[in-house]
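Missing here is one protein chain; the remaining ones are kept as they sit in the complex.
Chain naming follows the written order as A and B, and within any one chain the residues start at number 1.
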Amino acid sequence: MDTFLKQLVNGLSLGSIYALIALGYTMVYGIVKLINFAHGDVMMVGAYTGYFVLRAMGATPLGLAVAFIAAMVVCSLLSLLIERCAYRPLRNAPRLNSLITAIAVELILQNTMRVLPFVGPDPRQFPTMATKVFTLNTASFPNGIISISNIQLVVIISSAVLMVVLNYVINYTKTGKAMRAVSYDMGAASLMGISVNRTIAFTFVIGSILAGAGGVLYATAYPQIDPVMGYIPGLKAFVAAVLGGIGSVPGAMLGGVILGIAETMTKAYLSSQYADAISYCILIVILLVKPAGLLGKKTNIKV
Amino acid sequence: MEKEDDLVLRAKDISIVFGGLKAVTDFSLDLHEGELVGLIGPNGAGKTTIFNMLSGIYKPTDGVVTFCGRDDKIRVINKKSPAELNKLGIARTFQNIRLFGSLTVGDNVKIALHQSRNVSSFDVLFRTFKFRKDENLMTEKTEHLLEIFHILDKKNELARNLPYGEQRKLEIVRALASNPKLLLLDEPAAGMNEQETVELMELIRFIRKEFNLTILLIEHDMHLVMGICERLMVLDYGRVIASGLPNEIQSNPAVIKAYLGSDYEKMVSDSTEGSSGAKEGGAE
Partner (left out) sequence: MKNKILRNMLIPGVVGVLCVVVPAVLIQLRVINGYTAQILTLAGVNAIMAISVNVICGITGQLSLGQAGFQALGAYGVILLTANCHIPLGVSIVLAGLIAAFFGFLIGFPTLKLEGDYLAIVTLAFGEIIRVVLVNLKGITGGPNGKQFSTVFTTSLTYGAMISYVAIIGSLVLIIVLLQNFLRSTYGRAILAVREDEIAANSNGVGVFKYKMVGFVIASFIAGIAGALYAPFIGFIKPDLASFNNSINALIYVVLGGMGSVTGSVIAAFVLTELQEVLRFLKDYRLLIYPVILILVMLFRPQGLLGTKELSFVKCWDGIPGLWKKITGKLKKNNTEAK
């Protein structure tokens, strides 16, 4: 039983990271109907930013906080650049073209990091704080112990805080309202005086702030980083977004957590080698059975 | 099932619901062989939705549709796909033109001939004599049809480069190519001027006779509707509010109330000179 609980905590921790990245996917898809393939690699850039900050400042709580902020800033700027140069010119082009461009951006990010002299293709070790494991004796499980490491605590709590902030921004601020308006109907929103370009840029920025934080957290939990580290978590976060219902913010959060737990449980009880393949199978099954996802809505096409 | 006189299509109380909204309620229609029936009504009344149900794009949530195919067998067609219905003998055109834009005019028509093909993959891969014969036959049929509609000279043009009126004609040609028994025309005269509309009316009469068609059409142009339809059904908010001969419909208060269209004024002033009076707005 304690293994189960331990795996549950692991899954929650991993799932929170997936949720953070999935939010970026889902918000961008909701507003411009684009699968931002480059999102996973924005997270990678965040991880590297955190790496350089922590190398300079040491793996202390202060260092980690600065690393977060630095990663968020760098990722936002990067995202703004990408949106302005690669995605905005193609906003009215067929969807296929934007998709291909997103793939190209992903490859450029990966390969630029490979050739940058101070980065390079080899994996690096992410500086982490000393691991402390907290155990809790719970009354309901006299034999069971929930154990959680300080790193996992950081991951779960930071993710939760960020998601609460995001929820506030989307539902209670003017900009959030603008984002929702543009995602429903771009034309009508612009007629209402909303600056569509700015709103879309803002959406990308929020998504990358979360991705940057996610990158630092991911590197904290899995301390080996390299330029292609963003590809697989990015893909899985996309699965999470689809699972929860693409375009739905609470869906991305739910999908992330579910996927994280599913993956951890698979690795623990089924097979660790095929765990990735099983995540992809979840994607395929969801798209066939309930393509709108758990919390998404079905739309009809007019003939 | 036995063939009931010359009934081609029977829709019995069909309805469809879209996420809580009932778009069409209890629509019933009997189409007999060779009839030319018009379906009219204000925008959003559900006319195209009915077409979509009859042509397999939507499946009715209630009611039954039976169709007597080219093979003289009567079937319930509620659940059949558009391709299956096309093979049985139903063809249609669309409200917003759906041509194969980057293909040529000739190819657009040939695609509708695909289901009557007489070749296998082997013939195609190795360009056998059978293949050439089949292709030539398709080309012949295509040219014959294009000729009737006076667009043969545009055979090698890309469909999307055609002027609007000719695009509409091409859609009808394509529908004819699949050798249908029942032809559904969705606003065939949309965007046409008076001269083109008169020409279209002639063409519709001609193809009905020439190809033994039963035709159901949706139209807003009252000249065309009154000119060629033998009877009309009027739809409003998804329900039939009147049906009968064109003259009767003209003076039906429910129809007038549901807005026959700006042509109404012109029609009333036209018909005051003619025989059938439409002045008294009395009860039916």
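Going forward, contacts are C-beta pairs under 8 Å (C-beta built on N, C-alpha and C of every residue); 3 or more make two chains touch, one makes a residue touch a chain.
For clarity, every value in this text was computed on a predicted model and none was experimentally measured.
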Practice problem: Give the residue, chosen from A:P61, A:P123 or A:P291, that touches the chain omitted from the document. | Solution: A:P291
Practice problem: Using the definition of touch stated at the top, determine which of A:L8, A:M57, A:V73 or A:I108 touches the missing chain. | Solution: A:I108
Quiz prompt | Chain not shown, touching residues in chain B | solution = 55-57, 81-83, 86-87, 91-92, 94, 98-103, 107, 110-115, 117, 119, 121, 124-127, 131, 134-135, 138, 174-175, 178
Quiz item: Tell me, which residues in chain A touch the chain that this view leaves out?
Solution: 33, 35, 86, 89-90, 93-97, 99-101, 103-108, 111-112, 114-115, 121, 231, 235, 238-239, 242, 273-274, 276-277, 280-281, 283-284, 287-288, 291, 303
